[in-house]
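One protein chain omitted, others in place.
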Amino acid sequence: MSLWEYANPKKFMQTSQAVLPAIWGLTALSMVVGLVWGFFLTPEAENFGSTVKIIYLHVPAAMMAINAWVMMLVASLIWLVRRHHVSALAARAAAPVGLTMTVIALVTGAIWGEPMWGTYWAWDPRLTSFLILFLFYLGYIALWEAIENPDAAADLTSVLCIVGSVFALLSRYAVNFWNQGLHQGATLSMDKQENIANVFWFPLLVCMGAFILLFVALVLERTRTEIRARRIKALIARERMA
Amino acid sequence: MDLTVQDLACARGGLPVLEGVGFTLHPGRALMLRGPNGIGKTTLLRTLAGLQPALSGTISAPPEAMAYAAHADGLKATLSVEENLRFWARIFGQTGIGQALDEFNLADLAHRPAQNLSAGQKRRLGLARLLVTGRPIWVLDEPTVSLDAASVALFGQAVARHLRAGGAALIATHIHLGFEAAELDLTPFRARPRAMDRFDEAFA
Amino acid sequence: MIALLIRDLALAIRAGGGFGLGLAFFLIVVVLVPFGVGPESAILSRIAPGILWVGALLACLLSLDRIFALDFEDGSLDLLATAPIPLEGVVAMKAAAHWVTTGLPLTLAAPGLGLLLSLDPAAYGWLVLSLALGTPALSMIGTFGAALTVGLKRGGLLLSLLVLPLYVPTLIFGAEAVVRGAAGQANATPLLMLAGITLATLALLPFAAAAAIRINLR
Partner (left out) sequence: MIPDLGKYAGAVLSSYAISLALLVALVVLSLWRAARVRRQLEEVEARRVSDD
């Protein structure tokens, strides 16, 4: 059996129905464990005081904001190349989740920035990049909403997603060039785990896992909704024709 | 130079509207498409013109043989008759527009801006535009909308002249244009609703 | 294809609005800024490069929705899509016509408006150079956005939302080139990036825009 069979709407509905309860359960469990661990059971950090606790929301949300866009890019490419409807609808389903993650990353970043840098907003490269990502999400969602023909909407948003990805990378470079910024370097990102003490790192790992699970659960749930909405549309059109 | 269509199915807005359409159009002939509103005449013509993909079936025609026209003429109000024609001639790789001007009785109006033409004159200009494409098969969608009886007659004569010259025409229209033409009623080709017991079939 | 460019330019000239609209808007933005930030020439001189670039960008944005809308309404776009010239070429010519009617006049008018904002004398050359390098990218990106929204009834606002984030890199490098040039710093990097963006968009976006138009005409 090939992996592509899961791109068949019926197969997708069956499989997702079977696994969703487990994923929702794991999401709730890991979210509670991660956030309780992070909020109640970790010490204050030397330079940050208690604000270090914001990391358990800020970093996973920022990570998922970017990963959601990457997932949409992959799904768009699959739709354009292999014309699997589930793929296009999954990209549509992921966009509002990515948008919410972007907003959380921006808001927690701003709240954290006030005590650390003395300002809620600075045109720091990372913050600016997330603001631009926010605009990309808005445009992508608005384009989906504006087009009536579902296949045309899937095609056009896919093209926008691909072109937008290139420009998002370019913006990242441009923004870096434009302002070197105050933001923590990679100390707060996953690839440099040696820079962060284990006492903070382990709950952070749990939180990142929880956010990934939450993303998967939401995208599966929302994709199911999109597939159902598509079927309603087709059935109603059929009624009208008969 | 035949246009042959076999077992064609086409969709509008992602939903199949016509299926099993088949006909052959020979040079010198015209085919009138009939059928109630919403049956899919426009969809069929746009599919034939290559503006949208067919769901299934084959369309065989010589390459770049079809000139498509909906009731919008693609004319620019601020350009003169001659400029409009010359533009489309150049886009379609043709050179002369003199013949088109003469045949459609537009020579006297050549320097008048298109916005100052009457409805009938505009239609003649639209047809002259079909002529300067140099393409033999005219694909016309409701070409007589907003024309009075005299203009319709003039239009019919123009198409008849094109047919005598070895061209062909596929026309979606409700009225008689005053020349012999085969008719194709699309009603029997309405796409039958398919069983939709599985989620797959929600997607055309 | 040249015929298409010539036609679009002729239409822009005869319709009147083509050249004038963008320029007038640019002038309005630049005239309004001093009323907003105050008349001190030191402040104006510091923000002039950014204001001029933002003004040029907004003036470009203003006329984007007309790139394909008129041709879509009167059926020309259907005919162009069935014509023997490639749709990618049509898109490139549309972008070229947009640049000649907006980007080019904006570039030429920018030094005059720079006077109003007490632009640093050393910056004039860089301003014209950066606009000349950058505005073709603005036109091409905008043409892509117009192609995405061509069939939509209220595409204007959506078009601005789609195009705005795509304009960010061009704006950053353009304004940065002028600022650094005026301050006597090395500005080869932003200028090269600006030229690179323009070349890359001209090479690649016509394909994306033509694909979008084909989808929209279906």
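The letters A, B and C name the chains in turn, as written, and every chain counts its residues from 1.
One rule holds in what follows: a contact is a pair of C-beta atoms (placed from the backbone, for glycine too) under 8 Å apart; a residue touches a chain by one contact, two chains touch by 3 or more.
For clarity, every value in this text was computed on a predicted model and none was experimentally measured.
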item: Visible chains that the absent chain touches, using the contact criterion stated earlier; value: A
item: Given A:57, A:71, A:88 or A:146, the one touching the chain that is not displayed; value: A:57
item: Positions on chain A contacted by the hidden chain, ascending; value: 35, 39-40, 44, 49-51, 53-54, 57-58, 61, 96-97, 100, 103-104, 107-108, 111-112, 114-115, 214, 218, 221-222, 224-225, 228-229, 231-232, 235-236, 239, 242
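Everything below uses one rule, namely that only the chains that are shown with their structure count from here on.
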item: Of all other chains, the one whose Cα centre sits farthest from chain B; value: A
item: Separation of mean Cα positions, chain C and chain B [Å, integer]; value: 37
item: Chain centre separation in whole Å, for chain C relative to chain A (CA means); value: 32
item: Touching two or more other chains - residues of chain C; value: 218
item: For chain B, residues contacting two or more additional chains; value: none
item: Residues of chain B that touch chain C when the two form their complex; value: 46, 49-53, 64, 66-76, 78-79, 83, 87-88, 90-93, 133
item: Partner chain A, residues of chain C touching it in the complex; value: 144, 148-149, 151-152, 154-155, 158, 161-162, 164-166, 168-169, 172-173, 176, 189-190, 193, 197, 205, 208, 211-212, 215-216, 218
item: Contact set on chain B toward chain A in their complex; value: 13-15, 190-191, 193, 196, 198-204
